[in-house]
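Removed: one protein chain of the complex. Kept in place: all other protein chains.
Per-chain numbering from 1; labels A and B assigned in written order.
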Amino acid sequence: MSAFFGDSGSDCRTNEGVSPLKVRTTQKRRIIADVAARVGMWGATLMVMIPIFLIFYYIAKKGLPTMDWEFLTQSQPFSMRARGGGFVHGLIGTLIMVGLAALISVPLGVLGAIYLVEYGKGRPLAQVVRFFSDVMTGVPSVFVGLFVYTALVIPYGFGAVMGAAALAIIMLPIVVRSSEEMLKLVPRELKEASYALGAGKWQTITRVVLPTAAPGITTGVMLAVARAAGETAPLILTALGSLEIVTKMVGEPIASLPVLVFTGARNPFPAGQERAWAGALELLLLVLVFTLLARIASSRNKLQQ
Amino acid sequence: MGERRDLVLRGGLQRLMKRGAGRLADPVFAVVTGIAGLAVLIILAYMVVVTTYTAVPVFRSQGWSFIFSTDWSPSEGKFGAFAFIYGTIITSLIALLIAVPLSLGVALFLTEIAPRWIRGPVAYLVDLLAAVPSVVYGLWGVFVLLPGFLQPIATWLSVKLGWIPIFAGPATGLSFFGAGVVLAIMIIPIITSLCREILKAVPVGEKNAAFALGATRWEMIRGAVLPRAKAGIIGAVMLGLGRALGETIAVALLVGSRAQVTASILQPGYSMAAVIANQFQEATGDHVSALVGVGVVLFGITIIVNVAARVLVWRMVES
Partner (left out) sequence: MINSNQYKSNRYKDGVLLVCRRALVLVVVLAVTVGVFGLLTSRSPAGRGGSLDIADSSSSLQAIGSSSSPRTGLNGVGASFPQPLYLEWIGAFRDLNQGVKINYQGMGSGGGIQQLTQLTVDFGASDAPMNDEEMAAAEQAAGSRVLHIPAVFGAVVVSYNVEGLEDLKLDPDALAGIFLGDITRWDDVEIAVLNPGVALPDQAIQVAHRSDASGTTSIFTTYLSRISSRWDDTVGKGKEVKWPVGVGGQGNDGVSAVIMQQPGTLGYVELSYALESGLPVVALKNKAGNFVMPSLESTLAAGRGVDFPDDLRFDLSDAIAADAYPIVGATWILAYEKMKDPVKAEALKAFLNWALENGAEIAEELHYAPLPEGLKSRALEQVNSIH
């Protein structure tokens, strides 16, 4: 029993002045609490696994029959009832927009986080920035779309850059806040040792702090990318959508996977809905590939080896 | 861990010593990071200005009833957003009630008690949950979760516990409850993965100290891990809440879209983000300003929520 429940020394020590009975019941209560907590943790994990499997099973079941080479390499046919064709125009659009958004938001967000943790510590500006980053994560994505629509689309028209701008705004606070949490975890001794050797702050940050926090930052960035890749509402208002592959960055509406999934699912014809589910699967796989790449990268650069 | 730090230290510092410290680079870098930090404020301020400017006509014509009235009928030019505000808060609360214990459970499981071989796969699976686009959550919610799970549970609750006002029937699947459950599933990976990182950061020494005092693992978690991680966990929960407050498509698909204020969570309701998503594309004129106004109010609410959370964290840190 005790081998299972405790790496700890849970053996009964007799305390002076406490009756053995009381000790035993206390001990019992402690063990029950411990078991209950373990059961709770296992239970929580199992419960969370259920929707995960349900979602993936269902998407795979609905998406796989339509998912083939043609789907991955062709644009949708000019027909909602015709089978065949695919969402390559959406895939390209999503890659372009998420890529652009990451190029904007990741450097900006990580630098901002560095400011919060290293330079602005305790300063009111840092407090304000941190506070409003939290606020920004709560801004509904459709609202971000609305803003970009007013600020960029009305003067310049729909386009990839406008979609990317909306996605970047959605990603930025996530990158800032998650990077900040990771940077905060870098042990102080590490930095102090660096300073002690005469390194400046800049060098300490780039050579000691960032490499230590990099795997964690990557996780945060992946969360942000995953969120951006799946955003639907803001893209409807900024990138709109297209029927064919678009490579122009400004002034021409461009398709994206989530918007195609969304519109496809509302299509009355089975062919359109089938494409929508395959699109959902494709979108999921795309994000999976990103996550895997990040994992490989971060495991290669793992600081402990 | 120790060895890892050692390596980084030696590796980085040897290079430092070779190059010498670039004194000029330091202030430049400081300014650059400061500007990046400011970018968040600038973007947000610009957003607030642009949107508030758009919403002003409606704020002016509706006055306080914009926030406190439930009468939302665009065709009559009446815009009272209270039902949406209420719905946003209720669905987010339901989501938090479900998601926080579960996420914390999973995070503790992964960091404290899980067998080593299970940690990687479980953590990865939970992270995958974050990758599911909200439109897919919504569709899955309507076609799988609603008939197979939400509807039976809602019916059961209304039959067995219907005498409690919050479970009053008749139960509709599309409801505050339905939207809350899906929101919970959506925010679980966010809270879990952040909590996990935070729990991992609790020094091993403190844990061992607790064990050395004879604590069981749960006592160690309660005594050594949770107090230290509390502030971080609240931060993680706030990020989850942020997502729940602003989630659009999935809620729009599941909340039932009825602008009403009811005590029962089994009744259809509405949320602020959902009403924007549902109505914006068809809106013209004042209706557009009103929807933008709803967004501005949502801003306001997230600010209030954040202030509240911050006060909580400060209190905890102090005590």
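The working rule: contacts are C-beta pairs under 8 Å (C-beta built on N, C-alpha and C of every residue); 3 or more make two chains touch, one makes a residue touch a chain.
The shown structure was predicted, so the numbers you read here are calculated from the model rather than taken from an experiment.
Taking the full assembly into account, the omitted chain touches A, B. Checked against the full complex, the candidates B:Val182, B:Met220, B:Val237 or B:Ala252 give a single residue touching the omitted chain, namely B:Ala252. Across the entire complex, the residue among A:Val88, A:Ala164 or A:Leu223 in touch with the chain not shown is A:Val88. On the side of subunit B, the interface with the absent chain consists of residues 7-8, 10-12, 14-15, 72-76, 138, 142-143, 146-147, 151, 170, 172-174, 252-253, 256-259, 268, 274, 277-279, 281-285, 288, using the contact rule stated above.
On the side of subunit A, the interface with the absent chain consists of residues 72-85, 88-89, 91-92, 95-96, 98-99, 102-103, 106-107, 110, 153-154, 157-158, 205-214, 217-218, 236, 240-245, 247, 252-253, 263, 265-273, 289-290, 293-294, 297-298, 301, 303, 305, using the contact rule stated above.
Quick note on the criterion: only the chains that are shown with their structure count from here on.
Centre-to-centre, using mean CA coordinates, subunit A is 13 Å away from subunit B. For subunit A in complex with subunit B, the touching residues are 5-10, 13, 30-31, 33-34, 36-38, 40-45, 47-49, 51-52, 54-56, 58-59, 107-112, 114-116, 118-120, 125-126, 128-129, 131-144, 146-147, 150-151, 169, 172-174, 176-178, 181-182, 185, 187, 189-190, 193-194, 197-203, 205, 207-208, 211-212, 216, 219, 222-223, 226-227, 229-233, 236-237, 258, 261-262, 265, 280, 283-284, 287-288, 291, 295, 303-305.
Interface residues of subunit B facing subunit A in the complex, by the touch rule stated above, are 1, 3-5, 7-9, 12-13, 15-17, 19, 21-23, 25-26, 28-30, 32-41, 43-44, 46-47, 50-51, 54, 101-106, 108-110, 112-114, 122, 124-137, 139-140, 143-145, 185, 188, 190, 192-194, 197-198, 201, 211-212, 214-221, 232, 235, 238-239, 241-243, 245-249, 272-273, 276-277, 280-281, 291-292, 295, 298-299, 301-303, 305-306, 309-310.
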